[in-house]
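The complex appears here without one of its protein chains, the remainder shown in place.
Up next is subunit A:
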Amino acid sequence: MTTAQTGEVVKEPSVPATPSDQRERDRMRRRLARRRGGGWWPYLFLAPWFVGLFGLTIYPMLDSLYLSFTNFDLLTPAQWVGMDNYNRMFAEDPVFWDSVHATLVYVLVSVPLKLALALAVAMLLNRDLRGIGLYRAAFYLPSLLGGAVAIAIVWRQVFGGEGLFNDFLGWFGLNTGQDWISSPDTALYTLVLLAVWQFGTPMVIFLAGLKQLPKDVFEAAAIDGAGAVTRFFKITLPLLTPIVFFNVVLQIIDAFKTFTPAFVISNGSGGPLNSTMLYSLYLYKKGFTDLQMGYASALAWVLFLVIALFTAVNFIASRYWVHYDD
């Protein structure tokens, strides 16, 4: 920048105001216009991204679509089998349905709980409080650590037969000594609790949204005698719907992709009785443990379509409940 400025200072007085100056300026203007278009420059800057987009996203998507109609074990060439993988998935594979069941329960229970908690805490934090930064940090920390194997390991011990959770129940005389991780009825809900524990990211986003709400509307409502509950449901929530929508979309996509805790908590098995066989874990097992890469590719495409479907439904439904200013 400094070179640019000094260059300018030196050049300008030395150029005399002659017709050639005019021509010079025209040339410069043309050059600037060309630069905005940039010729081949933008493609040069985008080159790595193009390679990544075609080589690591578009081609793999198409390849995986092709592989989903084959039997492929990585070591021998893929064999075309038509719709077999899809037929097997929907008609003959009970574990597939176990994983669909576990994943839907996980998504549909954890996402609403997580968002409700995130909003409630954000409402509490949305005021002039001493130590607000400390609270935000404390609530956000688990979200940052949440994806780590170490956290999943801790979770496994916390909900084990002799773990912290049973000690906690013991204070209320409720400790039955149950091992929550190895019971098929409860194992999935330990994963749900882990997801809910990580409400920090949506909370911070809610908080940013709450800070932008117009204060005068609340004052006016308060003057008119609207109570806290009325103000929340009639003003806060409607004004916040774009943020709610944003969080819903992101959290659903995220929840569908959950892998690490399910793998660690069940020791890679998805057990007990496939109760923690989240879809991503099943896909991993089929592809990389059983080397049924054709079948796993079919699973991957179904996952992709389901996530796209959920997102599309979200966007369509949003027309009816999301309130935009303009």
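Miscellaneous remarks
In this text, a residue touches a chain if its C-beta (ideal position, glycine included) is under 8 Å from a C-beta of that chain, and two chains touch if they have at least 3 such contacts; residues count from 1.
The definition used in the following text is that contacts and distances are computed from a predicted model.
Name of the non-displayed chain as stated in its UniProt record, restricted to "Carbohydrate ABC transporter permease", "Small ribosomal subunit protein bS18", "Cytochrome bo(3) ubiquinol oxidase subunit 3" or "Peptidoglycan glycosyltransferase MrdB": "Carbohydrate ABC transporter permease". The hidden chain makes contact, of the residues A:22, A:79, A:230 or A:267, with A:267.
Of the listed residues A:59, A:97 or A:321, the one in contact with the hidden chain in the full complex is A:59. Of the listed positions A:89, A:102, A:121 or A:322, the one in contact with the omitted chain in the full complex is A:121.
Shown as candidates are A:144, A:273 or A:317; the residue that touches the absent chain is A:144.
Interface residues of subunit A with the unshown chain, by the touch rule above, are 1, 3-5, 7-8, 28, 32, 35-38, 41-43, 45-49, 51-53, 55-57, 59-61, 63-64, 67, 74, 121, 124-125, 127-129, 131, 133, 135-151, 153-158, 162-164, 167, 197-198, 200-202, 204-205, 207-208, 211, 215, 218-219, 222-223, 228, 246, 250, 253-254, 256-257, 259-260, 263-264, 267, 280, 283-284, 287-288, 293, 296-297, 300-301, 303-304, 307-308, 311.
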